[in-house]
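All protein chains of the complex are present and in place, except for one that has been dropped.
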Amino acid sequence: MRVELDNLSKSWDGVVGADRITLDIADGDLVAFLGPSGCGKTTTLLMVAGIYKPTGGTISFDGRVVNEVAPKDRGIGMVFQSYALYPHMTVFGNISYPLRIQKVNKGEIRERVQRVADMMGIGDLLDRNIAQLSGGQQQRVSLGRALVKEPQLLLFDEPLSNLDARLRLSMRGEIKRLQDGLGITSIYVTHDQVEAMTMADKIAVMSKGVLQAYDVPEDLYDRPKTLFVAGFVGNPPMNFFDVEIMRTDGDFRAKSGAIDLVLPADRAEKAAAAKGKVIMGIRPEDVDLVDDSAPAGEGLTLTGEITVVEPLGREDLLGVGINGVDMHVLVDKARGVRVGDSVDFVFNTSRVQFFDPETELSFLWA
Amino acid sequence: MKRRKKRLPGLMILGIAFALVAAACAGADTVDTPPETVIVEVEVPGVTVTSIVEVEVEVPTGGELITLVARCRAKQSIEEGRCNNLLRGVVDANAALEASGDDRRVQVKIIQDNPAAGDYVTEFELSSAAGEAPDIIAAAAVNVGTWGASGIIADVTDMIGDYPEFDDIVPSLWASTELNDRRYGVPLDAEARPLYFRKDLLAELGWSQAEIDSLPARLASGEYTWEDMFDTAEEAVDAGVVDPGFGWWPRPKNGPDFLYYYYAAGGELMDPSGALIYDTAAAKIVYEIMGDAVARDILLDTRLDGDWGNWHNGVAFGNVLFWFAGSWQWAEWAEFFVADLGGEEYLFENVGFGPIPALARGTNTPITLTNPFAYMVSSATENVDLALLVISKATTTELNTEYALASGKLGILKSQADYEPYTSARFQSEMAPILEFTTFQPNSPFFSAWSDAYYLGIAAVVSGEATPEEAVDIVVDQLENELGDNVIIK
Amino acid sequence: MTPPLEKEALVRAAVGEPGSTRRTLGRRVRSTATAYGFLGPTIALVLTFFVVPGILLLILSFTDLASVNFGDPWNFVGFANFERLFTDRFFPKILRNTVFYVFTTLILFNLGLALVLALVTTNIPRRSGFFFRLVWLLPRLTPSVVYILMWKRIAQAEPFGIYNQLVPEFLGASGGNLFLGGSPWTFVILTNGFIGASFGMIIFTSALLSIPEDLLTAAKVDGASTWRIIRDIKLPLIKWPLLFIATYQTLSLLTSFEYILLLTEGGPGLFTTEVWALTAYKRAFASYAGNSQWAFGATWAIVLVTVALMFAVVYVKLFKFKELIQEPRIDNL
Partner (left out) sequence: MTTTEIAPPIRPVGPLPKTREKMGRRFAYGFLILSIVPILIGYSWLVIATFSFRTEGLLPRNAEGGIGGFTLRNWDFVTDAAIWNAMLNSLLIAVAMVIGVGVASAAGGYALSRFKFAGRKAFLTGTLVLHAFKAEMLLIAIFFVLRSLGDIPIIGGFIGFNTVGGVALVMIALELPLGIWLMKGFFDNLPWDMERAALIDGASRFRVWWQIMLPQVRPGLAALSLFTFIAGWNAYLVPFTFTVGSKVANMPVFLNQLISDTAPTNWNQVAAVGMFQMVPLIIFFIFTQELLLNIYAGGSKGT
């Protein structure tokens, strides 16, 4: 089912929850709503579900405006962060509830519930009480309940955030597989960008009620259109510097108190048009320590002092101070650096981003 | 916890089921169409004992069975004759109807229990206003003042003559049911409010047997006065025969009794115009006496605490020398307080009684007061004649005597003077002479407010919150606020 | 880094989005109708047994309805009843009594003792706590008549009184009738307080038990004494139940009289323990020789109801009631 949100807004007594969200979800896609808590992603989801009534704009399913349609008539299934299972019913009772309301006959209910439960791997738990289940099992029941009515649209409201890390990883894959296999259009609300990046066909990044970007994951990461997206997507986050772009001798250079870098022309050209200060961004993994094996040219290296070393296992995250500006750098292990060392860095300048400090829009992609 | 959760709904369902069954049963007891002959089993609900009286009612073809509801306030087991006598009169009433060729037949349903006097009065007023009034109500005659005025009881003056049984009633008693020269009820009992005294305590004080035995006579003659009584009481307290404050007790709260104090002090109550009178001089005497009793340690300043339990415990077990009480309370003490000490015999042995002593500072004549009960007929009933017929059949020498003896009441019929069961009753026959000094409460709609205000003065003086003079002021103030033009301050 | 759109959005949201107002109106009516469907029984009962009687009471207070003219049409007498009420010689005394009774009982028992009992019984082992609370609930289960009878028995004169029997004379037992000889107010407040405290106790206990254990553990780790935990953590956290009980019990005490009626009837002496509600009741219902003054009783009642209403309004303000109402988080469609 194709879902279109057109200028969808929600506010309570002057407090804005969602502000003119416009986006288009293709049939069979899984779209993630990504943003920090309180950004309006759940509000938007609940409007799609029919729990909240939009104060403006429209929601369309397959071209039909459903603003006025009650949740029960929207043909949706939803999975909640808290699972929202009915504690006074058994697993079977929970999963069968939507069907019982539809007055499906008993035999069919049994059959469909069993099928869904088997699919979720909880086929042998049907007679259990909810309180007897583990968190992961509860999540599966919740998912089963959403699926059993064969919805045309699946809504997920941070479904994995109450699970432990391992379980989250496996459920993530499972949900994605299921969704792919069933081909049900889905909206997936999360604040975890790894989840969004790995699962979503497209990601809608939201902040303070406003849709910041709506794109495929790769583009969000490599070609962020706004400063917010650039800063929000990616972990550890992108480093930002206030710089001035100067053109000297045909070279573009980014200069500030801390930095003096030579930039590739294709990237710098657009930013240079702005005249004056711009915000330059570079991801931590696009900076590396200079070592003997990778000598860098002049204008590509900077010198800084290591302030923090965080071993992440496979990599080390370094905090570096460059003339008073802090920066994060992700490096391979075993470099043997220590806090206090002064080291040289090389920037992969072909990956730098530039943003207008006024509009916060990207010079490169906006 | 889990088990418990399950148990509660179970309990509730059980309860609901029980309630529903009960409701169904309760709904099934109405008799709608009168069959030719019905045997009406009448439940006589006492507070502790329910007796069933069987009454056979034969309804002639084409006749009509009329059900009258009678409402009585009656103390358990001793006063239940009030309504039961009506039930028992039904047979005679139907016989009389048959004899006169009347096709109607009557049956009586009774509601008899024992609420507080004020509540009982309110109940009748509310049920009258709601159209649910019983056809016959047995109530204190003093209510005629209000109910006659508001018109919720029927004026039966012109019908009394149709029932010969009523001619037997002692004529002076009719006054209690009259308002503006119209009769609103039929007296059903009378009582006296005597002075009781402990013979054993007087003996302990040094009185000879002759002195003790002659006390009732000396009271009746006016020789032994109220003031003498106080002196004796003070003496007893001083001698340690009774505790301080246990020399003389009035009733512990407002009631008809305190009116005879006022009468004894020479107070006038009713103006010919129907307005009530508050005689400040008489009232002041009453208040002075009460203050005096407290000052002399024969009465506790906390005696008027409204607590009958405390009061009965004091008087029934011989802790108090003199007390003013009702004749009917004799039966109560015998049955409920001293049954294991010998009942009425114990009382006769230790307790004597006579009229309220003469108040030398007032009228100087002995006194008592009667607050008779009367049957009244609701003005809402369509069958005043049948109601009176049933009442007349209950007002027979046999039935009334039986009731009087059981309840410690005095008879109301002339014929009882030579009816052996009555004359041979020791308590009634000893109490009867006291009636000679009887007075009544006035039948005025304003008496209740008057009485409340007047009693305020007594309460104030006894508790020491006011001098007699101040008490009079307080009462005058209160009366003017409450009754305005309907009271004359003298 | 404030998104530039936010301010604009706020303004627009406040002004309101142009839309199909007629349809939303229709829907709003329908959804309100559903809510009122749920509230139906309540509304019917409240209208029938609160609103209408309240109005009737007000109307009655302008008539002279009494037993004498109960069957007649109502006769309006203007403000005569109110005049009579406010010029009543005992009006100031009854007012003083009422204020004294309500606030003494409230502070000592219904709030104070209730709080102490809740704090103490939640601080000892669970089963013991239950036992003591159960005993404290007994008075609430007892028929009022029997309950008062017990107190009277405790207070009675020798040889029947229990207090007199248990406490030797030199320790303060008077030989006579203790409860009126001593102070009737002591007994009025004790009897009411022993009933009143249990309601608050239950509610405070329930509120105290719902305080997360983590908070208390944290405070203990920080080295707080029991008293400081009570003062700094428990009391602030049960602020709302405290206020609720304060409101509810003030109003209850203002209008309650049953135990006083049974215990002292407002006596002894001159309206010593008479409270407003008792006067209202006595005027309308309890008249020994008949002639209840319904209208005058209604006048006392309506004045009391007005005062109680004022208290309720003050408490509503004190509660910051509007702030406490949480917005429903489901819109009606």
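Couple of notes before you dig in:
The chains carry the letters A, B and C, assigned in the order they are written, with residues numbered from 1 in each.
The definition used in the following text is that contacts are C-beta pairs under 8 Å (C-beta built on N, C-alpha and C of every residue); 3 or more make two chains touch, one makes a residue touch a chain.
Keep in mind that what you see is a predicted model, and the values were worked out from it rather than measured.
Just so you know, the chain we are not showing touches A, B, C across the whole complex. Contact with the chain that does not appear here is found for just one residue of B:L341, B:A380 or B:L483, B:L341.
Only one residue in the set B:N114, B:N364 or B:N486 touches the chain that does not appear here, and it is B:N114.
Residue C:A277 is the one among C:V188, C:L263 or C:A277 that touches the chain missing from this view.
One of C:T32, C:T87 or C:S183 touches the chain omitted from the figure, and that residue is C:T32. Contact with the omitted chain, checked across C:V77, C:L108 or C:L137, is made by C:L137.
The chain not displayed touches subunit B at residues 1, 4-5, 7-8, 11-12, 15-16, 18-19, 22-23, 26, 43, 45-50, 71, 75-76, 78, 111-119, 122-123, 126-127, 129-132, 134, 251, 255, 308-309, 312, 326, 329, 331-332, 335-337, 339-341.
Not every partner is drawn; the one left out touches subunit A at residues 46, 49-51, 70-72, 74, 76-78, 80-82, 84-88, 97-98, 101-102, 145, 149, 155, 157. Residues of subunit C that touch the chain left out of the display are 28, 31-32, 34-42, 45-46, 48-50, 52-54, 56-57, 60, 113, 116-117, 119-121, 123-126, 128, 130, 132-147, 149-151, 153-154, 159-162, 164-166, 190, 194, 202-203, 205-207, 209-211, 213, 216-217, 220-221, 223, 225-227, 229-230, 237-241, 243-244, 247-248, 251-252, 255-258, 277, 280-281, 284-285, 288, 294, 297-298, 301, 304-305, 308-309, 311-313, 315-316, 319, 321-322, 324-332.
Note that only the chains that are shown with their structure count from here on.
Closest to the protein's overall CA centre, chain by chain, comes C.
Chains B-C form the pair with the most C-beta pairs in contact. Per-chain CA centroids place subunit A at a distance of 90 Å from subunit B. Averaged Cα coordinates give subunit A a centre that lies 54 Å from the centre of subunit C. Residue numbers of subunit C whose C-beta contacts span two or more other chains: none are found.
By the touch criterion stated above, subunit C contacts subunit B in their complex at residues 67-72, 84, 87-90, 149, 152, 156-157, 160, 175-177, 179-181, 264-265, 267-270, 272, 285-293.
Residues 1, 3-6, 9-10, 12-14, 16-17, 19, 23, 27, 327, 329-333 of subunit C are the ones touching subunit A in the complex. Residues 116-119, 121-122, 125, 128-129, 140, 142-143, 145-147, 149-152, 243-245, 253-255, 300-307, 309-310, 313-314, 441, 445-449, 451-452, 456, 459-460, 462-466, 474, 477-478, 481-482 of subunit B are the ones that touch subunit C when the two sit in their complex.
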